[in-house]
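My structure is below; once you've seen it, I'll send some questions.
All protein chains of the complex are present and in place, except for one that has been dropped.
Letters A and B mark the chains in the order given here, with residues in each chain numbered from 1 onward.
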C-alpha cells in the first residue's frame, strides 16, 4: 500500500461519512437560519448543492464558509457556488457566488454540514454477542453493539445507542437518544437525554478517598453516584468519579473534552466547558457557563462563579468570582499575569545587562 | 424521562449499593475503634442505626460525621441519632444525639460506612463468554467476568475478581483478593494481594524507549516487568509501563489516582500517593510515603526522598530531599515559591504604578 495521505478530495470522505441531498439554496438558508443573498452575476435558478468544502477546494455545487477573518483572502478566489458569511463579509463574496448571510456563521455552517451528513439513527436491535441481564429494561428502539454488557436492573431509553464493548453497570439509567461510544465503562450513574460519551470514558468508578489507618491507607466507601444531565457530551478516556456521600453532577449542556478528570462530589453547572487534560478535584463547584481551558487544575472544595474563565494550565487554589478571567499557577487575573511576565522579563534583562556590564569592567 | 437530579435521599442509593445492618451503637463503636458518648438527653436503649447520611439530611436512625471544621455549624442542627466526631467537637454534639468520639474520625467514618455497605465478595465462577487459555491457573473461588480474556500461563489467586472485558496477558500473576475492574489491560505484570485496579488501567505495555537509527527512530525492546505490591490501588485510565531492563515497581499500599502516567523502570516505595494526571518519568525513584499532587511532573532518573511532598502542577527536575515540600515549575520549597509570587506581584504593581505615573506626566 502506498503511504497514507491527507485526503485531496476534502472533507466527508465517502468511506466514512454518509451523504444526504442535494439541497437547493432555500432549503439550506432555512436550515442555517440565514438570509440568502443572490449572486451579483448570474442566477441561482434551480441550482442545487451537493456537499460542503473549504473555500480553496470548493466547486460550484459546494457550500463553503468563512468564519475566521484570517482566511478572508480565500473568499475572493473561491469557486464555491454558495458561501456562509457574516454580514461584514457579504460584500466580499465573489460575483458568481450566492451567500448565506448569518449573524452566527459557524452555527449556520454546522447546521448545513449536518444536513448534508446527518447523524445515523439507532439501528434497533441487540447484537447477538451482547451480554444482557434479563432484568435490564431496554427500549426496543435501542441499538446495542457487539460484546456490550448490560447489568441487572439497568434502564436504557428510546433510540439510545450503546457502542461495542461498552459495559453498562448494574442499575445504571440512560435516558432517550443517548449515544454511548465503544469501550465505555458506566457504573453508579444516571444519564439524561441526548448524552454523548466518547470511547473509553470511565464514569462512576470509586473516587480517590482513603483514611490513614494503623497499617496504611484504608479506602473510604464511595456511596454517591454520577448524575449527567441532558445534552452533555464527554470526551474520550475522560474519567468522572462517583460521589463519596453526595453525587458528582455534570450540568445540562456541558462539554468535556478528552482525558479530563472530575473528582468525587464535584458539581458542574449548566453549559460548562472543560478542555482536554484539565482536572477538577473533589467537591469543587462550577456554577453555570464556566470555562476551564486545557490542562488547568482546580483544587478541591472551591467554588468557581458563573461565566468565569480559567486559562490553560492555570492552577486554581481558591474561589474564583463570577465572570473573572484567571490564569497562571497560582491563578491570578489575566491582566496581572501578563503584567508579571512582562515586568520579570524587564528586570531579568536589566539584571543580566548590569551583570554583563560588571564582568566587562572586571 | 424527567431530567436526572442529584439524589435528595442522600448517599447509598439502593439501586447501586447493598445495605447491611441495622447495627446498635456498641457494634458501631467497635467497628470504628471509637468511644461511645451517650446523648446528654434521653437514652440510647436498644436504639439501632440503619445507615449513614450527611449532617444536614440525617435522621434519628442515621449515623453522620464531622471531619472538616468548616462544617461545624451543621453539627449543632443535625437530626442524626449518632455522629462521629473528634474529641474537640464532642461538647458541640446536640443533646439528643449520641457520638462516637475518635482521634481519627475520618477513619472511623470509613469503617462505619463500610459496615453498612460492605464490598461484595467474588461470586465464584467463570462467565461462559470469557475466553480462558487452558493453561491458565485460576482459583475456583475467583470471579471472571463476561468477555474477559485470560492468557496462557496466567495465574489468578483465591477470591480475586476479574472485571468484564479485562485482558490478563500471558504469564501475568495476580495474587489473592484482588479486584480488577472492567476494561483493564494487564501484561508482563505481577500483582500482590488485595490490589485494586479501576477501569481502563493499562499495566505493562511497552515503555517509551527508542534509539535514533539511520532511517528514523528504532524502538528499544522493553524487557522488564511491572511489579505491583500488596494493597495497591490504581485509578481509571492510568498507565504504567513495564521496565526496559529492570522492573517498574509500585510499592505496597500505594494509591494512584486516575490518568496517572508511570514511566518504565520507575520505582515507588511503600504508601506513596500519586494524584490524578501526575506523571513520573522513567527510572525515577520515590522512597516511602512520598506524595505527588495532581498534574505534577517528575523528570526521569531522579530520587524523591521519603515523606517528601510534591505540590500540584510542580515540575521536578532534580532530586528532592526527604521530608521536603516543593512546588512550582521548576520545583522549589513551598515557602520560597509563595515568597516569589508575592515579591513579583509587588514589583509588578510598583512598575505599573510608576509607568502609570510617567504616562500621567506626559
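We adopt the following convention: a contact is a pair of C-beta atoms (placed from the backbone, for glycine too) under 8 Å apart; a residue touches a chain by one contact, two chains touch by 3 or more.
What you see is a predicted model, and the numbers here were worked out from it, not measured in a lab.
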Out of A:40, A:114 or A:335, which touches the unshown chain? A:114
Considering the whole complex, which of B:12, B:85 or B:191 touches the chain not shown? B:191
Which of B:90, B:167 or B:324 touches the chain that is not shown? B:167
Touch with the missing chain holds, among B:37, B:64 or B:295, for B:295
Sole touch to the unshown chain from A:66, A:275, A:298 or A:320: residue A:275
Can you name the residues of chain B that touch the chain not displayed here? 131, 147, 149, 153, 157, 165, 167, 170-171, 173, 175-176, 183, 185, 187-188, 190-193, 200, 202, 205-206, 208, 210-213, 216-221, 223-225, 227-230, 237, 239, 241, 243-247, 249, 252, 259, 261, 263, 267, 277, 279, 281, 295, 297, 299, 313, 315, 329-330, 332, 336, 339-340, 343-344, 346-347
Give me the chain A residues in contact with the hidden chain, please. 1, 3-7, 10-13, 15-17, 52, 54, 104, 106-107, 109-111, 113-114, 117, 127, 129, 145-147, 163-165, 181-183, 196, 198-200, 231, 233, 235-237, 252-253, 255, 257-259, 270-271, 273, 275-277, 294-295, 312-313, 329, 341, 344-345, 347-348, 351-352
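Quick note on the criterion: only the chains that are shown with their structure count from here on.
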Using CA atom averages as chain centres, what separation in Å is found between chain A and chain B? 27
